[in-house]
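All protein chains but one are shown at their positions in the complex.
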Amino acid sequence: MRMRTIEISVGGFVLAGILALIFLAVQVSGVNTTQSEETYQLTARFSDVAGLRPRAKVSMAGVTIGRVSSIAVDLEWGDAIVTMDLYGPPGELTADTSAKILTEGILGARYIGLAPGADVEMLQAGDEITETQGALVLENLIGDFLTSLGKS
Amino acid sequence: MLGLLRALGVRFLDWLGALGRATLLWASAMLGLPRWQDVRLVVTQIYYVGVLSVVIIALSAFSIGAVLALQFYTQLARFGAEDAVGIGLALVLLRELGPVVTGLLFAGRAGSALTAEIGLMKTTEQLSSMEMMGVDPLKRIIAPRIWAGLISVPILTAVFNTVAIWGGFVVGVNWLGADPGGFWSGMQEGVEIYQDLVKGMIKSCVFALLVTWVAVFQGYDAPPTAEGMSLATTRTVVISSVLILATDFILTLVFYGDF
Partner (left out) sequence: MSAPVSDPFIEIRQLTFRRGDRVIFDGIDMDIPRGCITAIMGPSGTGKTTLLRIIGGQLKPDAGSVCVDGKDICRMDRAELFGFRRNLGMMFQSSALFTDLSVFENVAFPIRVHTDLSEELIRDLVLMKLNAVGLRGARDLRPSELSGGMARRVALARAIALDPDLIMYDEPFTGQDPIAMGVLVGLIKALNGALGTTSLLVSHDIHETVSIADQIVIIADGKVIGEGTPEQLRAVPSARVRQFMHGEADGPVPFHYPADDFAYDVLGELT
């Protein structure tokens, strides 16, 4: 085997590996340039965040505008505090924007859906969304339904 | 009863001794700075171990990707969720099948070849004669092959994943009719670079180390007979495979354990 042929094919091999990795990173994992955009944080309190995970998407009208960065619990009040990273400059969402925890399609990944309000003031970095609705948990729904049946 | 315990004890000590020898071999070969001339040797070995494995890796990858897509599609179509073929394929491949199947194929093809080659060099006293000429066979023969394995297997895994996803695309989208946009976007939504890609590559690096280590050690330690060598090559494939699967289990628990 000539050394030159070997060197060329090994070079090609390594190049193929690097290209494959790039493909996997970009096309498969969806690493994209918007990650390096500026983000600002908002918080929201929910009574129940069942099934919501960090990195879940935050969307408005079906368009992803941010990601959940962390979820913590307030032991005093029994609420969940969700911190979100929103893309783009702050000041685009109204102060009375509402946040709901919704379920995506059949496979059930939870995400946060934001719906706009009518306030003149806008949410700034670090603000809290006050209009929230927690996740709909099946057992609670059934419980409520049975209770309402029992009342009537 | 005592006889059985004694036999087991001897077996265990033998195994311990083998493990010790294997570690010493690895340490003696790998420690110390590589020299510039050695890079050439590593390149040559990458050719034999990596480049020559690409064909089998690519063929297997395409088939596996295609088959997975077929199976996923059939099941997901029942829920009207065909577009999830993309993400299902990607997660299974990146996290599990990519590193594991590549490791197994590598053990079978390149691992056994390494064992046979080194065993043969030892039997025909090539290693001894090298030593008598003042060249350390560990640094000249063993180390380049270990490095070549460590470099080649992750590359082969990346290639495997790529070809498999492409195979899945061909079957899922071109043949079965899933929506290409949904295929890719579902994948991109669900696949995370650290959680899935990076951890999968970490697995492949661990497997690379295990397979290469076992292959080289079995060849070096083999008794210098025809029977000894054939036993050694079989051992390489069997031990590597078992180690890969066991380590995969452990790593999966460690990486993804917080279900």
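Note that the chains are named A and B in the order they appear, and that numbering of residues resets to 1 at the start of each chain.
Convention: contacts are C-beta pairs under 8 Å (C-beta built on N, C-alpha and C of every residue); 3 or more make two chains touch, one makes a residue touch a chain.
Everything quoted here is computed from the prediction, not taken from an experiment.
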(message) Going by the stated contact criterion, tell me the shown chains that border the hidden chain.
(response) B
(request) Check the options B:126, B:185 or B:230 and report the residue that touches the missing chain. (result) B:126
(message) Need a quick check: the contact residues on chain B for the chain that isn't drawn.
(response) 120-121, 123-126, 128-135
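To be clear about the criterion, only the chains that are shown with their structure count from here on.
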(request) Please name which positions on chain A make contact with chain B in the complex. (result) 1, 3, 6-7, 9-10, 12-14, 16-17, 20-21, 23-25, 27-31, 55, 57, 105-107
(request) In the complex, go through chain B and note every residue touching chain A. (result) 40, 43-44, 46-47, 50-51, 54, 79-81, 84, 90, 94, 151-152, 154-156, 158-159, 161-162, 165, 184, 187-189, 191-193, 196-197, 201
